[in-house]
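Only a portion of the chains appears, each positioned as in the full assembly.
Order of writing sets the labels: A and B. Residues in every chain begin at 1.
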Amino acid sequence: MSSNCALILAAGEGTRMKSSKPKVLAEVLFTPMIDLIIRAAKEGGVDNICVVTGHQSEIVEEHLGGKYRTVKQEKRLGTGHAVMQAKEFIKEHLHENILILTGDCPLMDSATVKAAYEAHVTHRNAVTVISAKVDNPFGYGRIIRAKDGKFKRIAEEKEATQAEKIINEVNSGAYWFSCSVLLDALEGIVAMHDKKKLPNVEYYLTDAIEVIIDKGLTAMAYEADSPNVVLGVNDRIQLMEVNEIARKEVLFKNMLNGVSIPSMDGVVISPDAKIGRDTVILPGTIVKGTTVIGENCTIGPYSIVEDSVIEDGVTLNNVHCYSSTIRKNAKIGPYVRIRPNCDIGEGVKAGNFVEFKNTKIGSHTSVAHLTYIGDADFGSNINVGCGCATANYNGKEKFRTKVDDNAFLGCSTYLVAPVNVGKNCYTAAGSVITEDVPDNSLAIARSRQVVKKNWIIKKKPYKWQK
Amino acid sequence: MSSNCALILAAGEGTRMKSSKPKVLAEVLFTPMIDLIIRAAKEGGVDNICVVTGHQSEIVEEHLGGKYRTVKQEKRLGTGHAVMQAKEFIKEHLHENILILTGDCPLMDSATVKAAYEAHVTHRNAVTVISAKVDNPFGYGRIIRAKDGKFKRIAEEKEATQAEKIINEVNSGAYWFSCSVLLDALEGIVAMHDKKKLPNVEYYLTDAIEVIIDKGLTAMAYEADSPNVVLGVNDRIQLMEVNEIARKEVLFKNMLNGVSIPSMDGVVISPDAKIGRDTVILPGTIVKGTTVIGENCTIGPYSIVEDSVIEDGVTLNNVHCYSSTIRKNAKIGPYVRIRPNCDIGEGVKAGNFVEFKNTKIGSHTSVAHLTYIGDADFGSNINVGCGCATANYNGKEKFRTKVDDNAFLGCSTYLVAPVNVGKNCYTAAGSVITEDVPDNSLAIARSRQVVKKNWIIKKKPYKWQK
């Protein structure tokens, strides 16, 4: 794609969102809308991006983190006025084309951006309006075409005739402009505003199209495949609807790729996740970020997997897993939390009420119940009894624990880090291990049992005894 | 609103519910239908309420707990007959108007009740029928109007002509009557029944309207805004449908108020809950009772919050929380249960597999994993290690535990109540604390570790060893 640029309009207040945050940071599939728009532009082939901020510009700029140029629209005087703020940016790209996107239409996609660009350059358009056909066009600018199908103009809701109102091809608010034409047209918008003697000082970008057509330049409307590209988010019901459309689109794509999702209830999958064939995703499972899941896994119900690698044949039943790797055929759950930086070995079984953190667990080790292992390196074929834990923190620092292959940790073994348990070792139930245990040894740290006979009869400690 | 009264018809058996309980106790959004109806009447401005019970009247009366007058309809001989049972009640309010509601139409709302009352008194109606337009009028009584729109009569399904059957304005079964007119009309119903020589002894309240119109008095149909007011619950599919309508209505209301609900799957919010702006409610979250949630919280996925106060900035991920207060910026979950009467301080972190009961936790205390704290007062900045618990019950009585600020409880510390741990104290991992620990002290209660070298080689305790 030849050189070009994009302008993203992200100045709006979004009053109906009833938010203390800028509207463009509202999330769709856990991603702020502005990021989705920027991605559509970038994956659509645009390198230079400028964002027009306005309402709470400092928050938007902080979010962008200096990665994109910004200009501020001090007063919100319409989309045309927003574009005017970026005059310098447009001038710098005078011989290019510019993509204009609105920051609150999060379902605009890169394929549409690219295809519209193709149409734009192929037909040497001065401007290409991205349009779409929708079920209910109310409120949108209608695309008015001549009998031969050629784009004529946009009729806004309030100025549309009855005949125009039933037209269901509408303006998405996204455009490709020739930069030089756009610059000229911005002047024209002001002149047109003055001529029309409009009551409010508001400049609309759609007027630029009128200006361009008046000059006899080529304007075209490119109809996108999906009606969703026009969907704007103005309140949180619309935000939910857009989330639901985006959610189902990703789920359908995964199903067609060979992933079984018997019910979509509560299932959310990131568009960046990759999931292998014959894997089953059960209800209530949320897959976030750049997670990669292999084939023949069963994920869910009610699991969260974020930025993790899950190899083939893994079961995650009611598991929360963050930034970790789970190797082949591991069976995890229910009620297990895997915190960042874990590497859980092949064939590991981790049962209920178990937590791992910053830990490596070797293959075929079993951690069946009520156990916490943090900051630790566990070998293979270890059996961890019920109610064990690493005591990795002493109030000041965190230390690591090491347990070697084939060890057997009796129930309620507490390993006070830093400490090493050698190969084949055995710890007695109820032991607090504070010193290293050499290979092949038994470690025991508990008191002998004492029985006081008939103590109950003398003491009667129960309320239900007479 | 001038003085008036209401009669709620709650005698029906509801055979198709296949229940051993009275139908009017079936729940919509976790609230018995009869309570929703009573609330619509009360919030609609009615003070004196009488409930007509019948089938399993003792259970309904027990549920009402003596708060409302009741009359019993011994035999179920129709809605007109049901109203006749309340003659004494109507007589006592002779110069008032009476609202009649059916106990199995749970979506009748106070705004409709009020607006219909306004119409009733403004037009000095003898009776005002509450109607609504529905998509499918089959089975309902149709509202027949004259050409000028004036209400003429109600045509029941079986007596409606083909032309009448396509009318989609229907009778909700709710009415405002002048009490004196109603009393007269009840006599008229009986006469009409006898005149019509109906085969069954059943008296219909709709006949009262015919009687009133025959007398030349003013009858009017007030059309409600929502079609849902007419929805009756006769089986559990309808109960589910009504629940879903009510559920979505509350969710939409919250979204418009600034609450983000990216997917509604499994989300149920009580109509009495209050949720602040920019709070996100994730799938599977149930908010019950009079819960108040602040701004910028993240609640869910898969949390239950009932009758609790959640301050701003709180995270509740997979948490069950009942009748408690969670203060600012606390991060709780996943897999945490907070039982009644807890006060969890600002900035507290409570991690996985943790339970609190009847306990106060000071600010910035951390309870990361596998711990139970019950009947306790914990100060601020305490670090509770993994696998700790308060032993608050001795078989006879429950006692409290107190831990002061800045304490560090080592892993697997058990506090046997009543016991106090002072400021800055430290308990060694694996200690059972049975006596008070003064400020700044270390408490330790465990055996020294003993290592038996090469024990494994001698004993061969593992099945996988040769």
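Convention: a residue touches a chain if its C-beta (ideal position, glycine included) is under 8 Å from a C-beta of that chain, and two chains touch if they have at least 3 such contacts.
Small disclaimer: the values here were computed from a predicted structure and weren't measured.
K.L.:
Tell me, please, the full copy count of this complex, given that what is shown in place amounts to 2 chains.
P.N.:
Taking the 2 displayed chains as part of the assembly, the whole thing totals 3 copies.
Heads up, the rule we're going with is that only the chains that are shown with their structure count from here on.
K.L.:
Between chain A and chain B, tell me the centre distance in angstrom, where each centre is the average of that chain's C-alpha atoms.
P.N.:
Once rounded, the distance between the two centres reads 33 Å.
K.L.:
Show which residues of chain A lie in contact with chain B when the two form their complex.
P.N.:
Listed in rising order, the residues are 16-21, 26-30, 235-237, 239-240, 243-244, 247, 265-266, 268, 284, 286, 302, 304, 320, 335, 337, 353, 355, 370-372, 381, 387, 389-391, 393, 395, 406, 408, 412, 414, 416, 424-426, 430-435, 437-438, 440-447, 461-463.
K.L.:
Would you pull the chain B residues touching chain A in the complex into a rising list?
P.N.:
252, 255-266, 277-278, 283-284, 295-296, 301-302, 318, 334-335, 351-353, 369-370, 383, 385-387, 394-397, 408, 410-412, 426, 428-430, 446-457, 459, 461-462, 464-465
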